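What you see is the complex with one protein chain gone and the rest in place.
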Amino acid sequence: MTEADELREFADREYEFGFVTDVESDSLPPGLDESTIHQISKRKGEPDWLLEYRLKAFRHWLTMEEPSWPKVERNTIDYQKIIYYSAPKPKKTLDSLDEVDPELLETFEKLGISLDEQKRLSGVAVDAVFDSVSVATTFSDKLAELGIIFGSFSEAVKEHPDLIRQYLGSVVPYTDNFFAALNAAVFSDGSFCYIPAGVRCPMELSTYFRINAAGTGQFERTLIIADDQSTVSYLEGCTAPMRDENQLHAAVVELVALEGATIKYSTVQNWYPGDADGVGGIYNFVTKRGLCKGKRSKISWTQVETGSAVTWKYPSCVLLGDESVGEFYSVALTNNMQQADTGTKMIHIGKSTSSTIISKGISAGRGQNTYRGLVDVKKGATDARNFSQCDSMLLGDRCGAHTFPYIEVRNPTAKVEHEATTSKIGEDQIFYCNQRGISTEDAVSMIVNGFCKEVFSELPMEFAVEAQKLLAVSLEGSVG
Amino acid sequence: MVAETWSKQVQTSSLTFDDQGTELKRRRQRALEQFEQHRFPGRKHEEWRYTPLSRLAAGPCAPLLESSQEIPFCPDLPGDMLAKVVIVNGEFRADLSDLSRLPSAIRVQSLAQLRHSDPDQLASLLDLYWTQDSHPFHDLSDALLDDGVHIEVVEEGAKIDAPIHILHVLDGQARAGSAHVTGLIQLAAGAQLQLVEEIRSVGEVLGNLRWGVGLDPRSILKRVRAFRPECASIYHGTRVVQQQDSRFEDLFCSSGGELIRNELHVSHEGTGCHCDLLGAYAGRGKNHLDHHTTIDHKVEDCTSKEIYRGVLSDQARGVFSGMIHVHPDAQRTDAKQSNDTILLSEGAEADTRPRLEIYADDVKCTHGATIGALDEDAIFYLRSRGVSPDEARKILVRAFTSVVFHGLEDRQLSDFIADEIQQSIDPQGTDHE
Partner (left out) sequence: MSGKKENSMLEIHGLCASVEGTEILRGIDLEVKAGEVHAIMGPNGSGKSTLANVLAGREEYLVDAGTVQYNGIDLLELSAEERACEGIFLAFQYPVSIPGISNAYFLRSALNAIRRYREESEIDAVDFLELVRSRMDLVGMDEKLLHRSVNDGFSGGEKKRNEILQMAVLDPTLAILDETDSGLDIDALRIVAEGVNKLRKQERAIIVVTHYQRLLDYIVPDQVHVLSEGKIVRSGDKSLALELEKEGYSWLQADDARAGNNA
């Protein structure tokens, strides 16, 4: 078998999480108008102010146009054909994990996410979101002892309405962009997390998102608030069944770090990417933004993007507090017909703020991978620092790798550096590995992992191993 | 409203041309319609995101169709020039030009001459470089196509040693307005040519200049552009089509300018091409210096090197947008691009957009960008040796920008440019004592 064949075969491995769970669900009919929003809000038993918020967002959304500037080609989305609310039908009210539908527990087991606290490593608390709703949260009692609130967004609306009212839309207002407005109108559930002042969250908090039902869109909303001098590390994972249609995932994530607080947000995104010919797959249009509100606060985004047919997201940091720090570490891999337009925005407003951007794009098959990022140093951002490194690797001659940084500096004391390189895996590297007994497939995977090392080293240990494996699987059959 | 005035003025002026060729007529008509429709794009348009065209729209527009008899200053570029072409407000001035020493291998004529003698040839030459896509300045050039220059090296392998000096004079003393110039350059296989292009201005003028450059196999064009536009606004666009093993070297220097948009589009159509795009710019006051380059690597084994360096004081704004586009078959492309900017004052601003778009895997492409202040340690070092802070800054600016032109063989010219840049740094416009 030639090297090219091997690489191709390597790239053609199947998506592992494409199964469908047979579970009865309670869904709204497809379509979107004000009555849909009334129904979502009613089903969730929401207060009036939240319904008003949704309706305002919806009315604003109607005035907006779907953006066309990302460098992606895709089918148009018919917003009237999407199901905006779908929830697994509860057998009865849930009081404990034992009462969660075993079908659902099994689904998450299959995905490697055990919701059984006994079986889990004690270091990670999980909020599992199935289609539109949160089905289970582990370890919430233990966390509550420390004053940490971790659970579903809907619950938080009921139990901590003041926090939600104060912070919802404070980082990503519904006017921000088309998909953020849509999300604000129809979001169904998601995770909420509050770390009180001075608390270091003792375990990783994790949300696992699963799209199951056909024809649904997933619109979750995550809000994390780290109070003064607190620290939290949050992980997010996601999968979806293999379907011929394109499903829309339009989430909003808002992070708020107060004085001296640190939030580390890690994502391993493995939505169904569609088949080798580009049929089906998730449209992953997500707005993620963190506000470093307090002095010396820090927000760090780490993402490993291997799934989705089209990924379009820019986890960003607004560096408002003096001496605040923003970080973005990203590995994005596109294989077959996948497209990714991803990057970050670092908005320097406070004094002595600093940001780091490390982006590794890997293109294989006919995948198109675009880094798009903004470093914006405002007038008052004295002594701002940014370093950006954007590297692309191309596997095969049918893919594309693109780098579009935007750098805007309005302060003479700033120091901004940007570097970008493009490379391929050298035949000499493969031969060197072969000569030491390592197969071409393993060699490719090893070299790609080496290329991504700076990003993987930012991930929590457990996730890093998973990310490396995922990368190897996603790359299968790609070397040519 | 102001844009309204523009399009009326352009319409009226355009009608004064009596074209012989139908193609040329059609081109003029289409450009008129396009300009009428799009006028000056706003910030929402990605390609014009950083260019405040609204400033131009509000400025003087009436095309200056006649040039004054005298030019308001003496050209003072150093060095031995083989010939001099003087274009005043867009008009090729045979009376001020000196073509007496040109060898027979090279032909220089006014574009107006070509427009009258062979309008169809002119139309087909224009088609080589400027497509029908809407572009406000190219549309204006087409709608108001009048004069300019046509330079051809017709003899294969001819090596023209000394440069031709092209001087554009933009004279808005008598009345403010706009001038539109089209230049065409064609080099035969293996030919070599050097050009030094200079822009000088007085009064309030918009200069709209464009060049189409065709390089046959193995030919080499070296061009130096020195812009000292004072208070003029300038669009300067160059479209280069390179054939196999040809070479294009461009050095752009500007000191000041109300609004300058420098556009370069180089297309590598044959294997083994190389281009150097070098630029140094210094802005002060409210200068807006905008640089847009695109290199299309279409075929295998081509290389490019691009370095743009800017120094900004007062409230000057510098923009760099550089695209390296590697097409699917362009294996073994080697492209390097860098843009570095020094900000000397609180009000100065730099926007940088280095871009790579790559569709071939066996390539080496890098870009880098830095924005920052002068190295305070270096300033201190110079001060400790007795140099005043202002002088130290000037020296460091000179060192910073000279990287761009130290490959220039003509020492006299490179010193001249370095002086220009250094002098255009306004010590009053920097933040330091």
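Order as written gives the chain letters A and B; numbering starts at 1 within each chain.
Following the convention adopted for this analysis, a residue touches a chain if its C-beta (ideal position, glycine included) is under 8 Å from a C-beta of that chain, and two chains touch if they have at least 3 such contacts.
In this text, all values refer to a predicted model and were calculated from it rather than measured experimentally.
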> Relative to the complete complex, which of the depicted chains are touched by the chain excluded from display?
Replying inline: A
>> Out of A:Lys379, A:Lys453 or A:Lys469, which residue would touch the omitted chain in the full complex?
In response: A:Lys453
>> Which parts of chain A face the unshown chain closely enough to count as touching?
In response: 2-3, 426-429, 431-440, 442, 446-447, 449-454
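By definition in this document, only the chains that are shown with their structure count from here on.
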> Residues of chain B touching chain A in their complex?
Replying inline: 46, 328, 331, 341, 343-346, 348-373, 431
>> Quick check: in the complex, which residue numbers of chain A touch chain B?
In response: 69, 377, 379, 392, 394-424
